[in-house]
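Comments concern the structure below.
Removed from the display is one protein chain of the complex; every other protein chain stays in position.
Our next item is chain A:
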Amino acid sequence: MKAGIVVFPGTNRERDMAIALRVVTGREPVMIWHGETDLPDLDLVVLPGGFSYGDYLRCGAMAAHAPIMAPIRRFAEAGGHILGVCNGFQILTEAGLLPGALLRNGALRFLSQDCHLRVERDDTPFTRRWKTGDVFRAPMAHGDGNYIADDATIRELEDSGRVAFRYARPDGRIDESDAQTNPNGSIKAIAGVLSANLRICGMMPHPEDLVDPLMGGEDGKPLFEGLVEALVR
């Protein structure tokens, strides 16, 4: 699997993502500068976390208009696989590649803590190493992760099974109104969503920061292993 990580001014989790991809693929991912107008030959494009353009204007709003986004759109239209984590998820929604938006956390504070995610379907390249209903741990670190969309969009996402992950208790129960379980207040406790063709996934928590027992666990590893399995040529 050939993976590329897009670096915008203010991106800060590109190194974490590179480590996770290296651990799982055994290869060095390509770093792609935001000013590029072409993508190299890739199986996976990753938009990592951070504060692109300082979160000025709105999280992800300016990055969505960076030169690199034109080839990324073409890559998406051609059926390419894209993973957006944290700020990367925000950029994908701002670019219209995923539906919805991410508001300030419900408590209006930055939240850095472990959360538990329930896998909502296991037949996508991002989730195939889990079973539907599995729960895994991942660190979250964001100020604006409160997922929202209009009723019709939420209905559409739910009906077509495009919710990838939900915030949950360790036993898998969902409680949208409980700040312990759904820390940022996301609607329907949505933590990650998929595109209609299931090839673009955006999520707020950071599976890439939990791929080594030394750092507290390997809960995030199956996501990357699944991608390798699905995308290896």
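Keep this in mind: a residue touches a chain if its C-beta (ideal position, glycine included) is under 8 Å from a C-beta of that chain, and two chains touch if they have at least 3 such contacts; residues count from 1.
Just so it is clear, contacts and distances are computed from a predicted model.
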| item | value |
| --- | --- |
| Which of "Phosphoribosylformylglycinamidine synthase subunit PurL", "Fluoride-specific ion channel FluC", "Putative phosphonate transport system ATP-binding protein" or "1,2-phenylacetyl-CoA epoxidase subunit B" matches, in UniProt, the chain that is not displayed | "Phosphoribosylformylglycinamidine synthase subunit PurL" |
| Among A:Pro29, A:Pro125 or A:Pro139, the residue in touch with the chain that has been omitted | A:Pro139 |
| Which of A:Ser112, A:Thr132, A:Ser160 or A:Asn197 contacts the chain that the document leaves out | A:Ser112 |
| Chain A, residues in touch with the chain not shown (by the definition above) | 9-10, 12-13, 15-16, 19-20, 49-51, 53-56, 107, 109-113, 139, 141, 143, 206, 208-209, 212, 214-216 |
